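To keep things clear, I will list the structure first and then write my remarks on it.
Rest of the complex left out; these chains stay put.
A and B are the chain letters, set down in written order, and residue numbers restart from 1 in every chain.
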């Protein structure tokens, strides 16, 4: 299905950037978890527009309502429906899109696939779609407290354009990440990134970069052999995010430049249990977590919407130069951070339930 | 499920490296396709061991038998079961594995997950598991001839260790790829790669590299918004292969160093239809194919099995130095090429059927 994720902790998102709202239905959630709207709101606030001067100025409070599945502050085990209404939609800003395809957006491909599209904004391809993911992940995190009590998921901006941060994945905290508006825990790099983003926006252009995500305290045994390897499901989770062009786990592409004797992670006993000396595997071996930190990097392309005129074609087959008018982020990276965390939580929660079902662990 | 792939063209693989054999059941295949064992054998022969002097010497003829779903040379529409028996299993070569975990293999994680493992070889984590994928993909290719008649899928070795080939993805042919044993269409680079692989094996070590895969003639409209984006399903397909550590589509990680005005693919009319001038999107926009070439890169780590002694732990919690005895590839890249093609075919076939179902295209 186009809009469902997960086998046991299954979410179904819906909604367009311009329409009645966006939302999600979470099916398969364990019962008796404490859950209230504030738990979800906290995460939605981290991804919402207008939170700083380097993101889109669209004004959305993104207030969520839980419509079902929770009773007297506890999850019931039945579907949890969560709704966020659109408030600041300005369809008039998109009137050119009725007849023209924006470069590197999904206008053309939606039209080719469906023969129709909601041209008043990005429709399902808008970043507003990720609200449902973040809301569902707030629920998943509640389940994970029981399923994987030691788990910590921290994502952060690793690079913007040519600027790369120095970060220690084994120690970085969410507090350090949230300290600045670009969500980069290396303060010096963050300052340069913020400056670059502002200059680039002033220049009518946009930027991309890399988000890194570390999962610490993952129980060994999550993931499955063959198709549903943990790294395969994490790759799908991340590459399903808008604007992603690449995914790495552990040594990634740079690992191809090592020999086996350099790359292999020797096992040793430490603190009474099996550990690896190095972690080029990135916490996963043969598709299954080994208890070490899982480390991912995800490449986000520069925002497709830019203020400059660009060449494109019309639905009638003509060619024109088009300039964007809709509000947009000059760089998606800061707002991508909580969304990457959300996808990591959804994938881990689903696999933890699968593991409990099959292996009672 | 651990061992199923695809929503409509769904395959279920089974089998271990040491046991009765390996195989696959293909469900959902369109009826009335011409299919015989020779169609499948051709692809299996490209992945089988012992085909050249730079791959594992294990002797397996990998002869396949179609047990169901085909009648008088035509597919019936019912499940197609394909079986390949193991011939040259040598479990005695793995006796140390009963009590020790090989570094960067799946021995430890299987044991942690299941509490049991088939230690006479790699079990499901063995590359033999990919036989089922390649056999199923041979069937998928038959279906794709009807679903996407212009489609061509070509994969090849782009790099081994530090050696990188020059290849034009828009023109490269499978014949060029098959011309040498390393499956790199840049003959000069190929010669250096082969030489390096031989020297590294002699040195008791192993190598990794990058496979590039181009899909030309993909119809526009394949893939779905949100979770089942075409690039997300391709990422899952590729990251489900043994030894993969990274995935890129189009501009990939290097695209994060461009600005939006540099990265965006302007649309233009060409040969009577909408084309992009550049292809940094890699043939997919908003999760849906746009008709341009789809271009992927997949990182494969160096083979974990090496001849040198390595430090590791035993099932009893002791520490030892272990040297491999099982036969293995010094570099998985040459044999990964047909497997990457297979996963691309499986993902495209599934999405083409999904598109026919929903959009009648």
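Simple rule for what comes next: a residue touches a chain if its C-beta (ideal position, glycine included) is under 8 Å from a C-beta of that chain, and two chains touch if they have at least 3 such contacts.
These figures come from a predicted structure and were not determined experimentally.
Visitor: Could you tell me how many identical protein chains the full complex contains, when just 2 are shown?
Guide: 4
Here is the rule we go by: only the chains that are shown with their structure count from here on.
Visitor: With a Cα-based fit, what is the angle in degrees between subunit A and its identical partner subunit B, given to the nearest 5?
Guide: That rotation is 180 degrees, given to the nearest 5.
Visitor: Just give me the whole-number Å value for how far the CA centre of subunit A lies from that of subunit B.
Guide: Measuring from centre to centre gives 26 Å for this pair.
Visitor: Okay, in this complex, where on subunit B does subunit A touch?
Guide: Residues 1-5, 7, 13, 101, 103-106, 108-110, 112-115, 123-125, 129, 159, 161-162, 200, 204-210, 220-229, 231-240, 242, 244-253, 255-269, 274, 276-277, 280-282, 284-291, 297, 299-306, 308, 310-313, 317-319, 355, 359, 361.
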